[in-house]
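In what follows, a single structure is set out as C-alpha cells and then discussed.
What you see is the complex with one protein chain gone and the rest in place.
What follows is subunit A.
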Amino acid sequence: MDKTFNELCYACRVGDKENADRLASTGVNLNALDEFDNSPLFLASLCGHEEVVKLLLERGAVCDRDRYEGARCIYGALTDSIRDILLQYDISKAVDLNQPFVMHLSSLLKESAYQTHDICVTSLGSKQNKRLQLHKFILSTRSPGFPGEINFNGGKHCIEMPSSVSPTVLEIVTKFIYLVPVLHEIDAKDMNRLIDLSSLWGMSELKEFLEQVRHVLDPSEKSTMMAEYQYRITERAREQLCCFVNENILRNAVDAGNESSLQSQDLISMFNSSAFPDLVVVVENSHGLKRFYPCHLAILTRSNYFRIMFDLPLAENFTYKQFKAYQDMPPPTEIPIVSFPPCEFEVAELLLRYLYYDASEIPWQYAMDVLLLADHLLEDRLKSMAAVIITQSKDILEKYSIFQILYLGWETRMERLEHYAAKIVANDIQRYAEDPELKNAIMLSSRRISVRQETDSIEFVDDMRYYLLQKYAFEPDDIELLGEEDDEELLNASGISDYMKDNSTIDALLDELKLQA
C-alpha cells in the first residue's frame, strides 16, 4: 500500500491524471500523508495540476479549511483557479463525493429504467406503503446478516420488515447499504435502533461509527470522524464487492468446454447460487473455450456499451424484459446471455472487477488486451488506466514489441502510447534503426497524417525528435547555438555529437523512405 501511495504522490507532482485516477481506484487513502507530511492534494495544488486536484477532490480527498492540511492546500495553491476549486470543495461537500463505483451503486437505489431490482422491502410502519426496490446481490454483499429468509431462488420477492424497523431506520440502512452518504443524516432518536439493527445485519462499520459518534459533541471533530468513516465504509464496500466477485461470480462461473452452449442444469444451479444473477456473461478465449459468468445488469450498465445495448429496443432488451416478467425461475432457454468480445478469461475477469468495484490493478501481461477490450466496450477510463500500466511496466517489452504498442495506440487513439513509443525508440535509436519495423512505422505514421489533416509533418517522427532533445536535455535553441561550435571536446562533453548522430540516423531513415519531415 505504501508503494502505491508514493506512486500516487508522484503522479500528483507531475500531473499525470490518468495514473492518479488508476491509483486512486486501488483504494489507497487519498488523505494520507507522505514522509514529509504532504498530502496528495497538497502536492497537486502546489504543483498547479488543476485536473489532478479536481480528480482527487471528486474521489474524496478532503480539503478542510479549518485544519492544518486543508489550509496548507489553499495557501499553497499555485493558481487562483485551483484555490477556487479547493474552496468550493469544502469538507461539507467532500463527504458526498466518492469513488465512481460508489456513485454507481448509489444511483441504483433510484434507477428504474432497466428494472434490474429483484426484491422489494417494505416496512410495517410505513404510512405511504413505500416499497423499496432493491437488489439481492447488493443486500447479501453489504449486509451479511440480512434476514435469512431471503429466498435465494430466482423470481421476485417481497419482504416485510418487523415493526421494530421504522421507515426512517430502514431508509437509513438501505442508503448505507447502497453507499449513499448517510452519516450526517442520522437523528439521535434512531440511534439505538440503528445500532441494534446494524449489529444484527452485520454492518460493523456503521455500528462502530454510531457507537463512537454518540459521545462526540464538537462539530468539527464529528465531521472529521464522518469523513474518516465514510472512507472506511467505502473501502469496506470495496472489499466486500471484491469478495463477492471472487466467491460468487468467479466461483460460480461454469466452463462449457468445447460445447457451444451450457447445460440447462448448470444454468439453473448458477441462478440458484448466492450470486443472484440476472444475466450471464459468456467469454470465449483464444483457444475457443467458453466460460459463463453469473452477472448483474445493474452493474454492467456502468459501461456505455451495455447501457446502449439495453437502452435500444433490440433483441437483448426484449429478452431481458421477458426474463424479468417470470414470477419464478424461468426456463433455462429464457435466460439472457450477453458476451464479452473474445478475450482471455483473466482479461474478462479484470473487466468484471473493474465494473463491480473499480479494480484498477491490471497485471502488465494483460494490459494490452484490457486496453483493446475497453476500447471495444467504449470504456474510456479503463482505457487510460490500461495505457498507464503499459507505459509504466518495465516488463512489457518482454512480451510485445514497441511497435505493437505504437500500433495499438493508434488503433485505440491513446496518445500516451504514441508518445511512449516515440520516447522508447528515441532513447535507443541506434538499435531500433536496425529494425525494419521502424521504417514501416514511419511510413504508416506519414500515411495517417495525410488522412487526418494536410500538414507536412509526420507525428511519430516529430515525437521522436522531441524525445531526442529530452534525452540529451537540450532546448531547441541549444542546438542552433552549439551547432556553430567546433571545439570537439566541448561537442562531445555536451552530448551534441551524440545528439547529431541520433538525429542524422532519423534523417537517413527518412531519406531512405523518400519522406520529408
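The criterion applied here is as follows: a residue touches a chain if its C-beta (ideal position, glycine included) is under 8 Å from a C-beta of that chain, and two chains touch if they have at least 3 such contacts; residues count from 1.
Assume contacts and distances are computed from a predicted model.
Engineer: According to its UniProt record, what is the protein name of the omitted chain, chosen from "Metaxin-2-like", "Postreplication repair E3 ubiquitin-protein ligase RAD18", "AP complex subunit sigma" or "Cullin family profile domain-containing protein"?
Structural biologist: UniProt protein name of the non-displayed chain: "Cullin family profile domain-containing protein".
Engineer: Of A:L351, A:L372, A:M464 or A:I506, which sits in contact with the chain we cannot see?
Structural biologist: Final answer for the missing-chain contact: A:L372.
Engineer: One chain isn't shown here. Among A:A315, A:L481 or A:A508, which residue touches it?
Structural biologist: Selected residue, touching the omitted chain: A:A315.
Engineer: Among A:D435, A:D462, A:D478 or A:D498, which one touches the chain that has been omitted from the display?
Structural biologist: For the chain that is not drawn, the touching residue is A:D435.
Engineer: Can you list where subunit A touches the absent chain?
Structural biologist: 284, 286, 305, 308-309, 311-316, 318, 338-339, 341-343, 368-369, 372-373, 376, 378, 397-402, 404, 408, 411, 413, 435, 451-452
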